[in-house]
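A single protein chain has been removed from this complex, and every other one stays in its place.
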Amino acid sequence: MKRYPLFVLVAVALVAFAVGSCAGATVTPPTIAAPTSAPQATAVPQPTAAPTQVAQATTAPQPTAAPGGPTAPPPTSVGSEVRGRLKTVLDRGTLICGVSGQTPGFSALEADGSYQGIDAEFCRAVAAALFNDVSKVEYRPLSAAARFAAVQSGEVDVLIRNTTFTTNRDTAVGLEFLPTTFYDGGGILVEKALNAASLADLAGATICVLAGTTNEQVLTDTFNSQNIAFTPLTFPEANALYAALNEGRCDAATSDKSQLAGQRAAQLTNPDDWVIMDATLSKEPLAPAVLQNDAQWADVIRWVIYATFYAEELGVNSSNVDDKLANGDTNTKRLLGGTGSLGPDMGLSADAFYRVIKLVGNYADIYDKTLGPNTKFNVPRGLNLPYTQGGLQYSPPFR
Amino acid sequence: MSFAPETLKPPAASVGVVGWLRQNLFSTWYNSLLTVIALLVIYVLVSGLWNFVTTADWSIVTANMRLFMVGPYPVEQTWRVETSVLVFSFLVGASWGVWQGVARSAALLLASILIAAAVLPVSESERFWFIGALVLLFAGFAVGHFTKPRRLLVWLWLLSLPVVGLLLYGVGGIPRVPTDQWGGLLLTLTLAIVGIAASFPLGVLLAVGRQSAYPAIRAFCIGYIELVRGVPLITVLFMLQIIMPLFLPQEITVERAVRAMVAFALFTAAYVAEIVRGGLQSIPRGQSEAAQALGLNSALTLLLVILPQALRATIPAMVGQFISLFKDTSLVAIVGLLELARIANAAANQPEFLGNLAQVYVFIAAIYFILAYSMSYGSRRLEKTLGVGER
Partner (left out) sequence: MNSSLPAPSAARVPFYRDIRVLRILAQIAFVAGVLLVGWFLWNNMVSGLARIGGTFSFDFLDNAASFALSETSLPYDPATDSYLYAFFIGILNTLRVIIVGIVFASLLGLLAGIARLSTNWLISKIAQVYVEIFRNTPLLIQLFFWYFVGILKLPRVRDSIELPGSIYLSNRGLALPWFTPTDTFVLWLVIAGVSIPFAYLVYRLLGRVRAPLIYEWRGGWAFLVWLALALVAAVVLDPFLPSIPEIRGFNFGGGITLSPEYAALLLGLVVYTGAFIAEIVRAGIQAVPRGVVEAARALGLSYIQTLRLVVLPLALRVIIPPLTNQYLNLAKNSSLAIAVGYADLFYISNTIFNQTGQTLQVILMIMAAYLVISLVLSAIMNLVNSRLKLVER
C-alpha cells in the first residue's frame, strides 16, 4: 500500500530521464542503407525481380578513378562549413528523396523494383554529387496529400515529385523551390470518340482530378471563368483515378500533360482510344523543393540541377565527360571541377558536377532516357529545350 | 394387471432425413417458401462464385505471390523470412503435442496451408522449403507429445518473437532490412502482433490508472481513453505518420512502419482499457478485501488476485478487439505502407494485369478471413477450456 506512490515517483523519474536523454542525444538515424546495397525501393518490386539495381551502382565507373579525373579535395578543406541538412545527409550516407512512385515518366516503380523517370533521375543526380553513388537514394513514395507534410517534418531531404512551383507553396507552406526541372502545362485527356475539340465541348462532363493538386484548382478556375458546367470527381491517388477513368466513371481526366501521356501509356487498357486535348489550362512548372531556411542545402540541389542544364549547353554528356574534362575549354573544366573550387564552396567535393554528368548525364541525357522519343511516352521537349534552342532551360554561369 | 409399457416409435415424419427436413425446412407454408427462396439465393451465389473462381485468370496472384507474402523484402534476404516460418512451424507443432486443444486446430490449419502451398506449382526450392516446414511441424509435435516441456515451451514462444523480429530486421552480422522494406503479409502480421503485444500492457495500465485513487492519474487516463475512443483510427495514423515527426527533434527519425505500430498500440490501448475496466468491475469487492486481509499490498492484490480473474473474464471481448486491430492494419494502405491491401492495388496496376481487381481482393480477403476466423474460433475454444462464464 505504502510503496505504491514510490513506484509512481520512480516511473516519472525514469520517463523524465528518458525524455531528457532523447532531447540531448544525437540518435543515429536508423535509415542507413545496408552495405550490400539491397534494393532501395520502399515499394513493390516484382516477385521475379533479381536485385538488378545493384548493377546500376556497380557498373557505373568510378569517376574519381577515371583518367584525367580531378583529385577530390576533402569537402571541407577549402569550402564552406558543412552544417544543417547537408551535414545530416552526408552523415547518414543516403539521400531520402520524396517521389510519387505512381507517375510513369516521372517516378514510377518498375518491374525490377527500381524507380524510373525524370524525378528519380534527379534524385540520383543529387546522390551522385553527394556520394558518388547513384544507389545511395532512399525513395519515399508520397501521395499528393502527404508530400508537403513530409518536407515540413523533415522526413524527406528533398521533394522531387512533379510538384508545381506556386507562391502559396513557396510561402505559406514553407517550402523553397529550386530550378524547374520540367515545364509542363495542365491538359485534359478524353476519349477520341467524344470528338471534343474545345473545353466548351466538355460542358456537363464529369472530370477526374487528383485531390490536392494545382490541377484541381486550375480545373475549377478555368471552367468557372468560362462558365462551363462540369462535375469534378477527385481521387487521392493516381492508381484509383485511372482505374475509374478506364471504367468510364468520368469522361475526362485533367493533370499535367506529360503525366497524362505517361498514364495513358501505362494505365489505360486501350491507350490509342484516348487523346490529350490541345488546350493548355495552366502553367505547371514542376520543380524540386526543400524545406526553407537552409540555404546551403538548397544551393547544393539548385546547382546540381543547373549543372545538368549547363552541361547540355556546353555539349558535355555522360559519354564524353572524361574527354571534355581533359580537353574542354575553361568553362567546361570549371564545371567539372578541373579548375576552381565551385564544389568545395558549397560543401561538396570538387568533382561533384563531374559525377553528376558521368553517372546520370546532362539534361538531354536524362530527358531522352525518361520521356524522350525512344520511350513509350514520347513527350516533345518543347519548353524544356535549352534557351539556345528556343526553350526555357537556362543556367546561370558556373563561375 | 399392469400394462407393459409399450414403446411407441416416433412418427416417421419426425425422424431421419425426411423428419429433419420437415422440421427444419418445411414446418409451415411460409417456412417452405423461405426455404425455396433461400435455395435460389444460394444457387445464384454459389454458381456465381464457382464461375468466378474457375474462369478468372489467377495469374495476377501467382505471379505476385512473393509480393503478397513479403512485399519488397530483398530477394537475397528472403531466407530470413523462411527461417522464421520454420521456427514457428516447429513451435506450433510442439504446442500441439503439449496442449492439444486450440493448438491442435492451429497446427492443422498451418499444416493444411503448407500442404496446399507445396502442391501448388512453385519452384523446386520453394517446394523443398514448404515440405521442410511441414516436417518440422510434425517433428515438433512428436517432441512435444513425448516430452511435454510445458514451461520451456512458454519461454520459447515468448523468446521467439523478439528473436525472429531481430532476425528479420537484421542485427550483428546480418544486413539490416529496415521495416520500410517489409511488406505484404509479413508487414500485416508484424503490425498486428506488435500492436497487440504493446497495446495489451498499455491498456491494462490505463484501466488500472482509471480506477486509481489519485485524481490526477485518473483524470489523465479517463481523458486519454475517451479522446482516443472518440476519433477514427485513420486520424491517429495520420497524426503519427505526418505530424509526429514535427514533434520530435530533427535528429530522431522513426521508420514509418514503426510509427504505424505506435499508432495501433496507442489506439487499441484505449479500447483494451475499457474492456479491462469491465473485467475489473466484475470482480467483487470481497476479493480485494480478502487479499488485503491476507496481508497483500495493493500492487500485489492487483497483480495476483484481481487481474488474473478480471482478464480471464475479458477474453472474448479482448480477442474481438485484437481481431479488429488485425483487420485495421489494412488502413496503413491509406498512409502509403505496403501491406496486403496496397500490394493488391499495386499488383492490379501492373500493365499486364490491369483491372484484375476482383481476383486480388478475393485473395487478400480470404487471407484476412482465414486468420481472423481462426482467431475467433480459437478464442471460443479457449473460453470453453478456461470455463469463462461458468461460475
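So that you can tell them apart, the chains are marked A and B in the order they are listed, and the count of residues begins at 1 in each.
We adopt the following convention: a contact is a pair of C-beta atoms (placed from the backbone, for glycine too) under 8 Å apart; a residue touches a chain by one contact, two chains touch by 3 or more.
These figures come from a predicted structure and were not determined experimentally.
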Which chains here touch the chain that is missing from view? A, B
Missing-chain contact, candidates A:Gly93, A:Gly185, A:Pro236 or A:Gly340, resolves to A:Pro236
From B:Arg104, B:Lys327 or B:Arg381, residue that would touch the chain that is not displayed: B:Lys327
So which of B:Trp79, B:Phe128, B:Trp155 or B:Phe369 would be touching the chain we can't see? B:Phe369
Missing-chain contacts mapped onto chain A: 1-2, 4-6, 8-9, 11-13, 15-16, 19, 22-23, 144-145, 147-149, 152-154, 168-169, 171-174, 202-206, 211-212, 216-217, 219-221, 224, 231-236, 240, 243-244, 247-249, 251, 291-293
Positions on chain B where the hidden chain makes contact: 24-25, 27, 31, 34-35, 38-39, 41-42, 213-217, 220, 227, 229-235, 238-239, 242-243, 246-250, 323, 327-331, 333-334, 341, 344-345, 357-358, 361, 364-365, 368-369, 372-373, 376
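The working rule: only the chains that are shown with their structure count from here on.
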Rounded to the nearest Å, the gap between Cα centres of chain A and chain B is 39
State the interface residues of chain B toward chain A in the complex, per the touch definition above. 63-67, 71-72, 74-77, 170, 175-178, 180-181, 183, 214, 217, 241-246, 249-255, 297-299, 334-336, 338, 343, 345-351, 354-355, 357
Where on chain A is chain B touching in the complex? 1-4, 7-8, 22-23, 25-27, 29-32, 34-36, 38-39, 41-51, 88, 102, 109, 111, 113, 138, 141-143, 146, 149-150, 152-155, 236, 239-240, 243, 246, 266-267, 269
